[in-house]
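One protein chain omitted, others in place.
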Amino acid sequence: MLVALLPSVAAAQSAVRYTPKFEDLKYVYATLPPVATLQPGGTLETNTFDAFGNAIKKPGDTMALVKGDNPLTGPFAIAGAEPGDTLVVKILELSVDSTRGVGAFAPGFGALNATNYTPMLHAPLPERIWFYDIDNRANTATFHALDSNHTVTIPMQPFLGCIGVAPAGGEARSSVVPAEFGGNMDAPEARPGYTLYLPVNVAGALLFLGDGHAAQGDGEVAGTGIEVPLRVRLQVDLIKGKKIAWPRFENESALFAVGAYRPLDDALRIAFTELVSWIHETYGLSSLDTYELLSKVAKIHLTEMVDPNYVVIASIEKRFLPTR
Amino acid sequence: MLVALLPSVAAAQSAVRYTPKFEDLKYVYATLPPVATLQPGGTLETNTFDAFGNAIKKPGDTMALVKGDNPLTGPFAIAGAEPGDTLVVKILELSVDSTRGVGAFAPGFGALNATNYTPMLHAPLPERIWFYDIDNRANTATFHALDSNHTVTIPMQPFLGCIGVAPAGGEARSSVVPAEFGGNMDAPEARPGYTLYLPVNVAGALLFLGDGHAAQGDGEVAGTGIEVPLRVRLQVDLIKGKKIAWPRFENESALFAVGAYRPLDDALRIAFTELVSWIHETYGLSSLDTYELLSKVAKIHLTEMVDPNYVVIASIEKRFLPTR
Amino acid sequence: MLVALLPSVAAAQSAVRYTPKFEDLKYVYATLPPVATLQPGGTLETNTFDAFGNAIKKPGDTMALVKGDNPLTGPFAIAGAEPGDTLVVKILELSVDSTRGVGAFAPGFGALNATNYTPMLHAPLPERIWFYDIDNRANTATFHALDSNHTVTIPMQPFLGCIGVAPAGGEARSSVVPAEFGGNMDAPEARPGYTLYLPVNVAGALLFLGDGHAAQGDGEVAGTGIEVPLRVRLQVDLIKGKKIAWPRFENESALFAVGAYRPLDDALRIAFTELVSWIHETYGLSSLDTYELLSKVAKIHLTEMVDPNYVVIASIEKRFLPTR
Partner (left out) sequence: MLVALLPSVAAAQSAVRYTPKFEDLKYVYATLPPVATLQPGGTLETNTFDAFGNAIKKPGDTMALVKGDNPLTGPFAIAGAEPGDTLVVKILELSVDSTRGVGAFAPGFGALNATNYTPMLHAPLPERIWFYDIDNRANTATFHALDSNHTVTIPMQPFLGCIGVAPAGGEARSSVVPAEFGGNMDAPEARPGYTLYLPVNVAGALLFLGDGHAAQGDGEVAGTGIEVPLRVRLQVDLIKGKKIAWPRFENESALFAVGAYRPLDDALRIAFTELVSWIHETYGLSSLDTYELLSKVAKIHLTEMVDPNYVVIASIEKRFLPTR
């Protein structure tokens, strides 16, 4: 299903450039008026604010400065998109739009502490903020420990923590939620070299972007990656009349199916049943043969266990599949 | 119940070779009489039967032939091991001891179907068995689809699905269980190049081995890897007076902490709190600095979601840590 | 998006009667134009359609006739309600508005079968519909087995499966979801004799009602209660400046705190931490004394494990609490 996108000539004719102001940002995935319309095959150049709305700038700043989590750029309408289509998003370029990244531990958010949805009687852990020096030439971010003098550089691999469309059924969901419509998947797969497929639930699809991460560990356990604003270039397309239930990624060598729910057990079941269906329908292997093959060669990427839903991505390398 | 260790004459030898017969195999991790005693620093050469006790041999054989799951070779006593020590197991060599591997789907076992512990009202999926051709020279196993003519080779990376010691508190646990004592972790990290640390709970530690896999996908979703008998060479050692709560792996470049429980959410919490403690105690980073750093660079390996407990392994590359 | 409340003329009346047509029904809890405005202290008389929009009428009807699940009557604005207030809903009267109730098993919905959020590879269980004879005088509903001739009467205790307000943060949630805003809690406590407290998230609060059940088992395991249209009479009020995080019920003798999330483990933690806070703040017991006391005398009502979030209600009888 790796879509052959339109030739660059066509793309040149339909390139959109959009620069949001802070007051243009959104905090829900919802059916909202689009800020611009993209043509299938066309490109978008835009930028995203960081997860804190760029409010945390220097030592001493606190989470109290943050107006809303994961402010979103968009939405962008895709001309001709109708419910039942699949939106194709090819991420062409991402670059960090800052010399500083932020990591924050905020009470109530994280996998190893009490949260709003796993509440306990413990006193909360203290709020902490770490600043990372971004070196765009070396492609590194530098961690500085707060309680000792340990410093270490981390290779950057920027991605969009949030990328999603308006939900189905008239729902509007917070920018911190990942679900069927994509959203806050915190998936490093949302980077150049990968194509993302999202279900189109409303006319125009309505694409939202945000929450750039310069780097992130699996599970995003303390609740943040290296949070940065991003410059983004991507290309969109449509697969008309092709309906998918959950987000999917694809690159040259592999298929990736996303499950986003709680507990992780169910997120995993969603990701794998989606991958079984994808393989069965596209490559003709029976469901049980696919199940067996996945048990021998699948990979699991547990991207986060800190958002209102948790995200598991199940994948298989194409070399293990029949030729189509 | 203290183990009667072998006489001190045995202590003189530092290499033990042991070949089990079928009737020597065990089906629980428990305080049982050892089949041999290993010296700290000494080596063991032995072999393991496959997860089916080598009973599934040819097309037409069924799971009804299987006498017990995951039969275990051992236990091996480690001379001088006492509760509160840590057992060190360095896996030196593993090779597949067969020209055939087996993958089986048995009703009630798997991540995407009803099981004993996630029971449903659906009729069970049908039992199926796949045979894999093992090519030890090419280091591959070949999958043959049952319902179509798809055939593909899978690179082998043999590991011990089961490796564990007698549990604490007088417990005896089935060979299909992974828990604090190791056991059926289905962790590909149990292979050459890695060192495994296990808590010593009883005198002699009592090491059990089994359930070789020629290859396995993350999650082992259909319930089996490519099940094979193995030839095993390993070295044991003790860290006296060093107590750990859960199994740990280490290789040249990284630290790996194991969590084994249900649901996956809790297995992940165990693995990560163990990794935080390990780093804090050994490298001196504060817990919150470690939490933050892991949120940026940790890796998660979800090895299986099909056994009575599920297994998550959290890891960090040593290059991100302070020098000790 | 602030709600345009009805003109102040309406404010003079303290009893509102509203009869929805099918096309007036809603399918999301959201900030929508109110159908009427209620005064604090005022009453509402209205009616609700059943969970199937009254579409299942006779043997042979199928789920394909259903236009949308849990259609909602409303929303009703409460004059003067502002975010940070608590909405008080006292349910005065409920009566079944039909001589037939419906129970349906629809594939993908239920606690003991594969669902959208616990998907599996099994073929779905078959769709089935049961009709219940409602005897309003005897206050019973009669079950007829489909596969044998067993017939039995069940005492009725009608309640509103859905009762909730517009969510916070600009979200809009499906009528099948229970969460912080109430919604599809499937809580038999939503019946005469109980008072419900809901957080006010938007101006006017915006109360929605629906999904009447004539009776329901704990867990609502097959996915439905005895689904019926209801006639409803209730009274609303406001507690100004009192902010709560999750729904609460109260009756003469007990306090009830609601948790609605997944897995059940977390729903239970939400319910109990809410109950601890409620008791601590209102009755002055310390958190640890409250924790201990609840461990000795609390009751748990697990209302459903079939909706997108599961619901646990933790309660304590007031006789065990200090006098206020």
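Here are some notes:
Think of it as A, B and C in the order they're written, each chain with its own count starting at 1.
As a working rule, a contact is a pair of C-beta atoms (placed from the backbone, for glycine too) under 8 Å apart; a residue touches a chain by one contact, two chains touch by 3 or more.
Because the structure is a prediction, the values reported are computed rather than measured.
The chain not shown here is touched by just one of B:90, B:262, B:299 or B:318, and that residue is B:262. Looking at C:103, C:164, C:204 or C:308, the residue that reaches the missing chain in the full complex is C:103.
For the options C:26, C:248 or C:269, the residue in contact with the chain missing from this view is C:269.
The chain omitted from view is touched by exactly one of C:66, C:89 or C:125, namely C:125. Within the full complex, the residue among C:53, C:210 or C:223 touching the omitted chain is C:223. Residue A:114 is the one among A:89, A:114 or A:177 that touches the chain not shown. On the side of subunit B, touch with the chain left out of the figure occurs at residues 27-28, 30, 117-121, 169-174, 261-263, 265-266, 269-270, 273, 276, 287-288, 291. Residues of subunit A that touch the chain left out of the display are 112-114, 119-123, 125, 263, 265. Within the complete assembly, residues 103, 105, 110-112, 125-126, 128, 130, 141, 143, 145-148, 150, 152, 154, 215-226, 262-265, 268-269, 272-273, 276, 284-286, 288-289, 291-300, 302, 305, 310, 312, 314, 319-322 of subunit C touch the chain that is not shown.
Heads up, the rule we're going with is that only the chains that are shown with their structure count from here on.
Averaging C-alpha coordinates per chain and comparing to subunit C, the farthest chain turns out to be B. Measuring from the average of all protein CA coordinates, the nearest chain centre is that of A.
Computed centre separation for the pair subunit A/subunit C is 34 angstrom, with centres defined by C-alpha atoms.
Touching two or more other chains at once are residues 119-121, 263, 265 of subunit C.
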